[in-house]
Structures are given as C-alpha cells and as structure tokens.
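A quick write-up on the structure given underneath.
Of the protein chains in this complex, one is absent; all others appear in place.
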Amino acid sequence: MALTASALALPGISVPAKADTPPTESSIGYRISSYKEDKLPEKFLLTGSPERYDITIHQFQLVTPVGENYGLTLNSSYESMSGASPWYALRSFDGEKSIVMSGATIHEQRRDYNLTMRRYHDNGNYAISLGTSKENDYDSWSGGFDMSRNFNDNQATLSGGISMSNDDINPTDAALFNRVMDESKRTASGFFSVSQIINQNSFFQSSLNVTRHNGFLTDPYKLGDRRPESKTQIAWSNAYRRFFTSLDAAMHLDLRLYDDSFGINSVTLDASWYQNYGDNWQITPSIRYYSQSAADFFTPANDFSSPALLNSSDYRLAAYGAVSGGLQLLTRLDNLTLTFVLERYVTDDGYSIYGGYSSPALVNFTRMSLGVSYTF
Amino acid sequence: MKKKQLLISALVCIAPLATSCQPVQAWERGTLAKPEMAIDSYPMETILNNHIFFSKEASNGGHNAVGGGCGCN
Partner (left out) sequence: MSATPSDPVKKFHYRFRAMGSPCEIILEQECKDTSRAVVSLLEKEVRRLENQYSRFLPNSITTRINESAGRGISIAIDQETEKLLDYADTCYEQSDGLFDITSGSLRKIWNYHDLEQKQVLPDDSVIRKELEKVGWKKVERQPGRICLPLIGMEIDFGGIVKEYAVDCVAAIAEARGIGPGIVELGGDIRMFGNTTGESWRVGIRDPHGAVLSSTIAFINVQQGGIATSGDYERYSLIKGKKYSHILNPLTGWPVEGLSSVTVLADQCIVAGSAASIAVLKGEKGIDWIKALGLPFLCIDQRGRTSGTIEQFKQGGF
C-alpha cells in the first residue's frame, strides 16, 4: 500500500534490530567464584601431594554510557589460587602410579584490568580496548580495536577486529630450579564475524578467529617441557539463538572448531536453555562437551627425547574429552539482579573423539559463583 | 495487517544456511533485543568461563580476538 511504503521510508520508523545503541543506564556488577579441582586419584600419584588447585576469583564490572554516543566498560578481576599441579607425567609400567606432583603448595594472586570504549553510530559501532594482567611471574599488556557494521536494513551485521598483546614471563625461583628468566611472548589476533537475523525470534552468528603467538610458549614449571617458539591457531565459532515465545525461553546453541600448529584439534559444543518465570526469575541449565586431540610433541616424560627437540607431558596437551553441566539461577529485585551458578566439569580420555596419547592427570572440578549487579 | 511484500522482495539474505530469512520489521524486533537473546547474555560469566577453560584446555578463541595472556596456561 502506498502510504505504508512511504511511511517505511521515514528514518524514525526503521531502527537497528538489536540494541546497537549505547547503554541507557549504568550498571555495576560483582561476582565471586570458587572452584576446587578434584584430588588426583591415589592410584595415579607417584609422589607429591594429591591436592590440586583451589581457586577463588572476584570479578568487578562497570558499564556506563558516556555522553550520547559512547559506552564505557571496565572489567577487573582478582584471582587467588593455592594448591599444586603436576610437574611431570611418566609412562608407567603397570598403567598406574605415574604422576609426579609439584613439591610445595603455591599461593598465588593474579589481577587483571580491562577497559573498552565503544562509539555507536547509525550504522554500527567501533571500540578501543586496553587490558593488563599481573601475577608475580607473568605480566601481560594488550590492546585492540574492533568494529561492527549493520547491513540490509539491519538484518545482517559484519564485524571484525584485531588485538595485540605482549607478555613478560619471569618464573619464580628461576635460579634455584634452573628455570629460564625474563622471557617474553607476543600475540596478534584477528577476528571476522557475520551475524544474520533469521526471523523475529532467531538469529545466528559465525566467526573466524586467527591468532599467532611468538616467543616463549613453554611452561617453565613443567619438567623437560619444550614447546615451539611460535604457534598459529584458528577457531571457527558458530552460534544460534532462538526465542520460544509460548514458553518464554531462549535457547543457545554454540559450536566451535579449533585447529593449531601444535597439532591440536578440538570441538566444543555448548547448549543452554534460558527459562523465564515471569519478569523476575530465570533458571538456565546448560551443558558443554569438549574434546581435543593431543599435541604432536605430547609424550610421557620418560619418552622425552634429547633437550633439543620438542616435548611436553602437560595433561593440557593430551587427548581427552570433557563434559560439564551447569545451572544458573537468576532473580531480579528492583534494580538488583542476583545470580547463582553451580557447575561440574569432568574429563576422561574415554570422552574424546580423538585418539592419541592421554594423561592420567586430567582434571575435574566443581565451581560455584554468586553474583550481584545493580543498575542506576 | 502484514502486507509488506513489495518491500520485502527486494531484500537479500546473506547467509546460505538460513534458507528462509524473513525480513524483520522494525516494530517486530523486540524479542531479539532481550538480554537472553544476546550472543553473550551474561558477560561476567563468559569472561570467567573463558578464563577457566583457557587454563585447563588447549583451545581458545571465539567471536572476538583473543585478549591478553596469563600465566595459568
């Protein structure tokens, strides 16, 4: 109809599909999380304490509009961890007793700060980000730029960005344990993303993220660990979001495929169901499946070749699968939002879709988080 | 009351996977703006998860460029 067609041409009548506008209000959030890795089963422990990490993380976030067109986000966290981790893993002769845990229990803290300033305009937005992470043996500085543009009457969005970081590594007790001193690592990462609205209740997004690391990539606390001086990795992530009006619930499905130059391939599958009860309650069960293949140079320590070649017995480079399930409970009260999360994560080489060397030092953990946020 | 066929036929869908993209009119977009429909509904939870999985698994990366590192991997 002629009147309708002419009305749709009016600028005020067509606005961006998803709120591509600066936040209307400010909010601050705090979250405390605690997770404890399960003890290493006694049958695998050769020597050392079976207790693994116990970690507490405090997170802070501030989101606020700045003027008419800008939004500022500040994220900060304080992490304190204590416990032990495997020093090396041997290929045992009876299939058991093969893990040597690190000697002392460590107590360490990490702090990080991130700032993003985003500018919004009629067709999209762009942002500058800065970040830093500090531990007694690891300092990292990073900076990045990203932008986003809407197309096709805001049905589609293209976005992309780059990030660079520079890390300084100074292992503790370096002289005592003959560890390296004063190493560094540089990272450059870029992403490109396409997002498309399918209908008024659903959309999907596909992203490609390529990263290159150069420098010291080895773990200085693991015996005989020697990794390449560069690593290239690529991750392809796909997300589907759908709202079920009659159920007042949203479904999230995510799939990520990963490949890197260490020889590791992985697949990650996430599914969550955000179920609303009225305006004030939301319960979200979620499950995650992860599986990775082993790094090319992953071997038990007794098979380590001469120091000149690459090797690592770090369980995190082994082939394994992990399944985790979580539940989030959210409630709103005036300007406050409270969240409680419980998550259980278990690993097993039997869950893996990849063959290859595995490790008995795979970790399981249970996490609890409590968060509060306030809008003003 | 939804007879906007004239305008709709001119729009082109980008993605091959979405075989039946129906253009969503401005007044129909409320659902997509709900927080539980965002790519990242609870950023603090996502930041936490990304950090925990980074320290325990060999993979990282997603819908953004990877940021700074930490000593936990």
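First chain written, first letter: the chains are A and B, and each begins at residue 1.
In this text, contacts are C-beta pairs under 8 Å (C-beta built on N, C-alpha and C of every residue); 3 or more make two chains touch, one makes a residue touch a chain.
Since this is a predicted model, take the numbers as computed values, not measurements.
Residue A:11 is the one among A:11, A:67 or A:350 that touches the chain not shown. Residues of chain A in touch with the missing chain: 1-21, 24-25, 245, 248, 279-280, 332, 334-335, 375-376. Residues touching the missing chain, restricted to chain B, are 1-2, 25-35 (touch as defined at the top).
As a working rule, only the chains that are shown with their structure count from here on.
If you average the CA atoms of chain A and of chain B, the two centres end up 16 Å from each other.
By the touch criterion given at the top, residues 1, 4-5, 8, 13-15, 17-19, 29, 31, 33, 35, 57, 59, 61, 75, 77, 110, 112, 114, 129, 131-133, 135, 137-138, 140-142, 144, 146, 151-153, 155-156, 161-163, 165, 167, 169, 185, 187, 189-191, 193-201, 203-207, 209, 211, 219, 233-235, 237, 239, 241, 243, 245, 250, 252, 256, 258, 260, 262, 264, 266, 268, 274, 276, 282, 290, 292, 295, 316-317, 322, 328, 339, 341, 345, 363, 365, 367, 369, 371 of chain A touch chain B in their complex. Contacts from chain B toward chain A in the complex involve residues 3-4, 6-7, 11-15, 17-18, 20-24, 26, 28-29, 31-34, 36-39, 41-45, 47-48, 51-53, 56-73.
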